[in-house]
Structures are given as structure tokens and as C-alpha cells.
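For this depiction, one protein chain was excluded, whereas all remaining protein chains were kept in their positions.
Moving on to chain A:
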């Protein structure tokens, strides 16, 4: 009986962490001090340098890093806010809604430009454009499209080459994909025409940039639309076939942002982490990060990026979202 209880007690914590994480890693595990629990949508490989820089500065703090998709992340945080100390996500709208809904802790006196923070609680630290990534093998001898319009022309001209070989986010699953899609739709009608064309070519829908790039690299698809530039750049280094196109008609650039949860038990450590995040500048000596860090002194970022303001709540409205998704489904899913 005693053994049984012991086994049950041993298993209990395991039940508690039964969540299936895409990735999960503990940095500086040997540290005796506090442990920060970070839930993030950023792949560990890209984010690790920032955490390593942090634990090097604060050796007594260990960091548990958990990765999941943006939409899933939003759901988990809302379900159990006390489980996490810091939330890092690329879905600006979901992050802003979390902050607006009161999940974020206010941190005063952080020297960060106003356009890169919201309500002293949500802090942006990267600037990442949505890109078109192509596999060059599919464009052998052809002109590589530079705008969405070019892409539409290309797809229309050679539908047989691209049928089943174009990919983009499934905006119903991905928070970031939804953000990119809504911002694209705001920016230009071209988005809808592109979606219709892609829908006509039996577009493949992905949950995340990583999967899209994997399929792109092995030739399963030839064109991926709205892929995160940062992820693509990492993959492109190893695969010569991949080419990243920053559409020249208009760019959708998002800022990865972080916030401290209101119910955190480690406010000082969490605050220190946020300060560490935004203190990192691109090109600084310890910038080992693969993420394109925000240069808060460079005001061009301010103009290019999606604005951090309450307007981000618009497309999260139930009715609006329903309407947008139904339009999107009409365009993309053509059976």
C-alpha cells in the first residue's frame, strides 16, 4: 500500500505537466535559485542565445522554456495564467489582447520606445517581416517574382507546375498566420486574389513556419507565402535552393513581444529577463541570436511594423473573425 501511495505521489507531478510541448528545455538546470517558466512560440534554437545570455548574467536563475503554437499558447495562458512567468509570442494581436485583458504585469521605468511597447506591459524585441520563400528548382530559368502580383501571374501562367505545391499558414490554427492574413487583407485587395489563386491550386495549409520550410526544402512545395523571414533565413543558410523574397509591393512586419504574467511568483527575475531581452541590440557583441532584434533607435522599424495599438483587437472579435475566416475559407478551400 505504501509503495502504491509513493508511486501515485511520484506520478502526480507528471500528470501536472502532461502538456505536449513542441519543444521543452531547461536552461541552467543546476541553478539553486529561482526558476523562470517561459511559454513561447519561438523555436528553442532561435531563442536559446537570448536565454543563455540571461543565465550567464544571472547564474542563480534557471529557465524552463516551453514552445507551442501561437493560438495554442494563447489558449494555455488563458486557461492557467499562474503556470507561466513570461509569455513570448509572435502573434501581436493575441499578445495585445492578453495584456488588454489584464494578464500582464506592468513594469515601470523601462526605457523602450513607445511604439515598441504597450501599456508598460507588452514589450516588443524583434522586427520580423513576412516573406515569400521559394524553392529555386521550381523557377529554373523563370523570372523570380518580386511582388504578390508577380506571384499571382506566375501561378496563373503555370498552374500545372504549382498545383499542390504552394503553401501558406492555416489561419484557423495559427495565430501568427491569422495576424499576417488580416494585416495583408487590410493592406491590399491583392491578398484575396492571391488566396483565390492559391486556393485554386490546392494550397497546402500549415500550422507553422517550420513545417512549411521543411516541405519547401525537400521540394514538396515550391512556394510558401507569409513565412517568417527569421525562420527562413536560418533554413536558407543550409539549403541553397531556398530563396527568400521580401515582397516589394508592401511588407507585413511583425514584432515578437514578451510580457510578464501578472500572477508571477518571480516578478524581479521576470522583470530582469524582460530588461535583458530589450537591452539586446542587433550587432551587439553578445548578439548570438538568430532573431532579427529590434533596434529601438532605428525609427524605420516604427513605420514598417504592425502598430501595437488596440486596433489589433479588431480581427480578434468573434464576429469579425468569423466573417474573415469564412471569406478566407471561401477563397482558399475550393472543393
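Going forward, a contact is a pair of C-beta atoms (placed from the backbone, for glycine too) under 8 Å apart; a residue touches a chain by one contact, two chains touch by 3 or more; residues count from 1.
Basically, contacts and distances are computed from a predicted model.
**Q** Identify the UniProt protein name of the omitted chain, choosing among "histidine kinase", "ATP synthase subunit b", "GMC family oxidoreductase" or "Prokaryotic ubiquitin-like protein Pup".
**A** "histidine kinase"
**Q** I'm checking contacts with the chain that's been left out. Which of A:27, A:58, A:84 or A:118 qualifies?
**A** Among A:27, A:58, A:84 or A:118, only A:118 touches the chain that is not shown.
**Q** For the chain not shown, which residue from A:102, A:164 or A:219 touches it across the whole complex?
**A** From the options A:102, A:164 or A:219, the contact with the absent chain belongs to A:102.
**Q** Contacts of chain A with the missing chain: which residues?
**A** These residues touch the chain not displayed: 100-102, 114, 117-120, 186, 307, 309-314, 317-320, 323.
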